[in-house]
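Note that one protein chain is taken out, while the other chains of the complex remain in position.
Letters are used for the chains, namely A and B, taken in the order the chains are written, and counting of residues starts over at 1 for each.
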Amino acid sequence: MIKINTILEIKEICKNFAGLKALTNVNIKIERREIRGIIGPNGSGKTTLFNIMSGIYLPNGGGIYLNKGNIVGLRPDVINKRGIARTFQNIKIFSKMTILENIMVAVGSKQPVSFFSTILQTKKANKWENEIMQESETILTSLKLWDYRNSLAGSLPYGKQRILEIARAWSTNPTILLLDEPGAGMNRQEKKELIAVITTLNKKGITIVLVEHDMKLVMELTQQISVLDSGELIAEGTPREISNNQKVIEAYLGKEKTA
Amino acid sequence: MNTNRTMLSIKVIFILFLIALPLIVRDQYWIHIIDIIGIYSILSLGLNILVGFTGQLSLGHAAFFGISAYTSAILAIRLHFPFLICILAAVVVSAFFGLILSYPCLRLKGIYLAITTIGFGQIMYTVFVEWRGLTHGPMGLTGIPSPKIGNIVFDNSTYYYYIILLCFLLALLVALRINNSHIGRSMKSIRDDEMAAETCGVDIARYKMIGFVISAAFAGMSGSLYAHYLNFISPDSFTFDFSTQMLIMILIGGVGSIPGSVIGAIVVTFIPEILRDFKMYQMVIYGAILVLILIFLPDGLSQIFRNIPSKLGLNKLLKNTNTLAGKDNS
Partner (left out) sequence: MISILIQQLVGGLAIGSMYALVSLGIALIWAAMKVVNWAQGEFVMVGAYIGLTVYVYWQLPFILALIVSALIIFVLAALIEKFAVTPVRKYGDLSLLMITIGVAILVKQLAIIIWSPIGEVFPSVFGNKPIVIGDIYIVPEKIVIFFIGLGFMVILYLFLFRTKVGKGMRAVSQSRDIAAIMGVNVTTIEILAFGIAGALGALGGVLLAPLMYVEPAMGTYVGIKGFVGAVLGGFGSLPGAALGGLLLGIIESIAAAFLPSGFKEAVAFIILIVILLVKPSGLFSKKSN
């Protein structure tokens, strides 16, 4: 039965890398407006899954259905325009550009103006440029980054860089936001800010899929969790259910034993 | 806004200065040098858009310089087209080849990209040398007519200066507009992190193509100017060594910097001239300067100039934080 408020369906996704099975028959349904956690020991395939969802990798089998349409095979920028935005495990901001420019790139990519209009600075081009500016200002102000707007993104403190990356992803007006270990390397204070940002974005209606290792973060933010181990989905449930789930505990402990 | 008006006045003064330049520098020899600098600046600006903004290495750009020079020259010599048509055709043809080159380059990175551009340069060079019917081969094309507008023939350095100036200002305008627009920002995002840019909705292929086409078009303009200025071209000017020289120009001046493009052109043209008396050591000093700049001034010479305004307290004047128009991003 297809739930009416399923916004994204990951169906039978498989991915191999030169014989190594990274993902095997993964099936996950993401509900509209939820905050979903995806957890699992190292190497369980979480980032690979994100890469497939954002169009960076092609799966060997299966499909990803966004609003009923299969996005497998589409270019990452097309997938972004369809509504999926993401951040990366190793921060990938545009470090040699200013914070403002980082946001403006994302805002502007939604509807680029033609080359000649830009060069001739037609009314339409100027109007669009102003709109980009205004929207960027709104986004940066709401995240308290407006004062830093002309600083180079690479010069920001680590925690703020992560927030910037999330802001940039948000600027593309997504329906789904994939966050890949946004809390990695953050201190307590920064994590508090992160929680506030994620919660705010979710309240605005954005569905969030969160890969995280920090269990506190996961427990606090997510409503449902999917657990991967060695490329397979081994459990799904509420944070409470998952923390008591025998299979999940074994998966994590098992990895510790062999490590 | 006051800042806007000041910026405008500075720009106007700058342009007036450039217009008056030949009257200030009367020596024909130095005006000739300035002409060459002008031609190279346009070339350099174009290359910076591809390499500096979009982050795509091109080690075969001499090919575009040559394609446009030959196109312009042949149209003028064989078909007696007026200069204006020749230069326009040169720009279009060069841009077209830029488009062609962009296709294989879209998926390539790093050394693969570099080698492909080198290959393109080499293939074109071979065409220049071997297609004797069209290009006269190694002997080159002589008798390329100087531009003629009405009764005025632009066959001396001073007159020609104004043609070059016009083209330079046009190129500068386009470069500045690209720099401060969504196109420029998207290009730079590709340079900084291609994968991230793509997931932010940036159409990588489109902007890489634009980069190649525009830089080829700029080279197209310079090539034509070059041909009709020197009235002679030969394949010797369009070798791999020259492609390297172009890269050196933007490196010395500052990769991705618009003023840097001009600075680089100035340095690359001046040094051989200043060191004329030291013919033997000329190139060694040149190589040494390049190495030193790379090690100690990685952002090029424009780095120095960027620091001067702040030292003179002019920062507030030049910082256009809220406005878009007039934002000359150095």
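Criterion: a residue touches a chain if its C-beta (ideal position, glycine included) is under 8 Å from a C-beta of that chain, and two chains touch if they have at least 3 such contacts.
No experiment lies behind these values; they were computed from the predicted model shown.
A.B. asks: Counting contacts across the entire complex, name the shown chains the missing chain touches.
C.D. replies: The chain that is not shown is in contact with B.
A.B. asks: Among B:Thr158, B:Asn231 or B:Thr244, single out the residue that touches the unshown chain.
C.D. replies: Counting the whole complex, the residue in contact with the absent chain is B:Thr244.
A.B. asks: Which of B:Asp27, B:Glu130 or B:Asp236 sits in contact with the chain that's absent?
C.D. replies: Missing-chain contact among the listed residues: B:Glu130.
A.B. asks: List every residue of subunit B that touches the chain not included in the displayed model.
C.D. replies: Answer for subunit B: residues 51, 57, 104, 107-108, 110-112, 114-116, 118-120, 122-123, 126-127, 129-130, 240-241, 244, 247-248, 251, 255, 280-281, 283-284, 286-288, 290-291, 294-295, 298 touch the chain left out.
Just so we're on the same page, only the chains that are shown with their structure count from here on.
A.B. asks: Where the CA atoms of subunit A average out and where those of subunit B average out, how many Å apart are those spots?
C.D. replies: Whole-Å distance between the two chain centres: 40.
A.B. asks: Touching subunit A in the complex: which residues of subunit B?
C.D. replies: 174, 177-178, 181-183, 185-186, 188-189, 191-193, 195-204, 206, 210, 319, 321, 324
A.B. asks: Within their complex, state which residues of subunit A touch subunit B.
C.D. replies: 54-56, 75-77, 79-81, 85-86, 88, 92-97, 101-102, 104-106, 108-110, 112-113, 115, 118-119, 121, 125, 128-130, 132-133, 149-150, 168-169, 171-172
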